[in-house]
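Pasting a structure here, questions to come.
Here the complex is missing one protein chain, while the rest keep their positions.
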């Protein structure tokens, strides 16, 4: 049961509505009791009807898809979600901020604090960050770590899908000093929606539908520096981790498995379990599973929830922790709305109470 | 955006919470602004925690799963959803009605108006209907056909998943006399959740995960008389149809394709299209697609929405109509809640406004 | 156990090796005891290594992929399989025939006997058939109907995937006069590999991976005239059928369900069953299932086998017959090799004895 006092509605814009994260924003915001979607824009899809681009919205939302224009958006919206590819996003964010809108950006453009690191990982040829002067005002939008900062921010950078799951799986253990930053290994499995909506051989059904593979391994995936930045911030020491993302034949979901080394012989299953439970007891979207269960993306699918668990492998003296999320929801659009809730002083869970659609 | 005035909450029981339709009821009712779930019962799962049986509810709903007891349910609930296997259900419904509860039954027990037909299709050995005296008070819970009757009912029989999709695909055309009851053929494709949660070879992943097959063909599937009953009622003449259900490797969704014969040479694409649009213009969950689109279960997945379409095959002089639904939602639990909304005089869409979770 | 006397090998070319049917030809021919692949050509993939284009051939076949040149092919091969898109194919076939090669063409270019029908369905703008003078020498490559003609042919047009399954499901019944050509309805379900290897939104995993939909319905799919041509030839009367293809989330397989009307009251389950069994008793790849089983694409996957079954729906007085095939094997490349076996006077099953890869 959900009891929501409805008062005035916040006029809200979606920029980049034609991608999967844009569609997920629309899906979730249609259920949000304090939001009114007043502007939808996109690139190539501009001029088409939403029902044509995404038939699930037929007879549910009939706003036209427009080309982006910052002043036009500012005329009808107070806040904007920007769901554009990196580099494109920074420019749009800069314009919207200049118009005074609060912005949640779902791209990678404002996640990294160091512009040199951004340019190294995201710069093509000689390209550099399009709006480096905005980086200082951006807050990393992981509410489980930065709830207060997000509440006071005007520009929030929603985290990447892989980093969200990885950080939530291991940050409390690092913070408590139970495991160390050395030797961290992340083995993650993602659904295919992470590849976006543009057709490609990598996401062509007959190529990906009945197999599993790794990609961008050994320090080549762009989410690597983002994870390292946040885990380093948590433990106060530099982090170099090995990250191996995999593609799994399902549409949604990420399961991350993080291998770490205990810092002392005192580390036990019990201390690990308690540390997670203590850290997450006031984080409404995170469930810490017990020693009798393990996370499964099926049970968070379509929801903003996170299932985490930890095990101590006594034979090998190693800690293994897990997090399952929906990459499009808690890994992207749901988390962006969670951030907006904090920015507005609303209940963190507002509009995001749905449990997984299972089966 | 959803603006819901919250006042008092209706105490509600779920009987049969451990099956997929039970879980879907819980998922949807947790988002319903006028419902409070006060009782959950099940058979073998009684005594276990809900989070153990369905991990998606962890930290979201913590009611214990109890063994069914009509008086105990009546002590805490005013209405009950019964999601039990046929025959078991009728007995429970009878007890709950005797206690004065309004009931929405999701089983087949009160869908058929003729007890002899029920006994023929559902009776095992010499078994007969366990509560035939309740049949007269039951209303067939398809709001698009029986909105007023449902609004006045105390016992509603939620339709079967296949019949929901089939009736919605062709009833308006039959009613308008554009197509006749003779020669009706239904070819339907269902996701595997229709087989329920009990493991079986038929739903074992390696057996069903990468193939398609028909089952219970040529007049042997139990949903056949239900479709015939309702289509006959619509057109005022007896109906004998050929029904071929198929199992498709997806969890949710039914796509039904109905082949029918035009009653006159005047039937055209335009008249068929207009007839559907006219019939459904005041039915909030049904979208009539145009001649440029066809239903896809992906776009109704997880929602109570229905996508219908019709084509006239001029070469073969035949009408083909389609409906796509989510078998667990509009085909079962969502529709049951839609019925309750009508029974209570609430907005028909209350708590059911979600669009599909796509992708 | 397979006992094969190996003598001299037939030098064989594959034109169009980079598509899925090309790759399937390579897979099957590598296991054929009388074939040596001596030439591989393709369009855009020319110049790349086969292992790069199709990693499954790494260390198994190292021929370079060349641009097509008829004289170069003729210098090293006696027969050619052509697996190109329609229109492109006819031109290549014409050149290869002019060089004296025997050809099995997997495109649609030589399946239709009437060039006007071809131009109507396949002609774009003012385009017409590129090699109409070759049509007379082409034989329709369905060995279960045209074994002798194929044995004497120099140009065989391998049937389409849908027509193969549809014709095999109903031709014996039409031929025996148990069912008539009037009112034929075909409802077919295909795996996604039928869409080819070029990425497209229609075959993008997140769009197609967890749903089912119909496409090109009501007399708009190009396989319609091919089915009608062959079924008309079988029963000696014109055929107009309604054809509804569907896309199912699996890589391979087609299941066709054919609805037909019995021609007399004498038609029974037994007569239908016997008719199928009699017709197929000397067709080595076709299994007629009994009344206790129904075809499932899982059980023919990766093989050249066909599972057919028939039911009489007594309630609705209608005949329902089924065929399951692998669209890339019996529906395309396997059947092409079966034709070559006949053209060479070899055992029809040579190199094609594999059963399905199940699960």
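Chains: A, B and C, in written order; residue numbering restarts at 1 for each.
Criterion: contacts are C-beta pairs under 8 Å (C-beta built on N, C-alpha and C of every residue); 3 or more make two chains touch, one makes a residue touch a chain.
Just so it is clear, the structure is predicted and the values come from calculations on it, not from any experiment.
From the options B:12, B:107 or B:193, the residue with contact to the chain not on display is B:193.
When the omitted chain is restored, the residue from A:207, A:230 or A:348 that touches it is A:207.
Mapped onto chain C, the interface with the missing chain covers residues 1-6, 9, 20, 23, 27, 29-37, 52, 54-60, 193, 210, 251-252, 287, 289, 293, 296, 298-303, 305, 307, 328, 353-359.
Panel shows chain A; residues 183, 185, 187, 189, 206-215, 217-219, 224, 240-242, 244, 246, 248-253, 255, 257, 259, 294-299, 301, 311-318, 320, 322, 324, 359 of it touch the chain omitted from the view.
Residues 20, 191-193, 195, 197, 199-201, 203-210, 249-251 are the ones on chain B that touch the missing chain.
In this section, only the chains that are shown with their structure count from here on.
A rotation of 180 degrees, rounded to a multiple of 5, brings the CA atoms of chain A into register with those of chain B.
Centroid to centroid, with C-alpha atoms defining each point, chain A and chain C lie 46 Å apart. Centre to centre, using the average C-alpha position, chain A and chain B are separated by 35 Å. Between the CA-based centres of chain B and chain C the separation comes to 39 Å, rounded to the whole angstrom.
In chain A, the positions touching at least two other chains are 20, 193, 210, 251.
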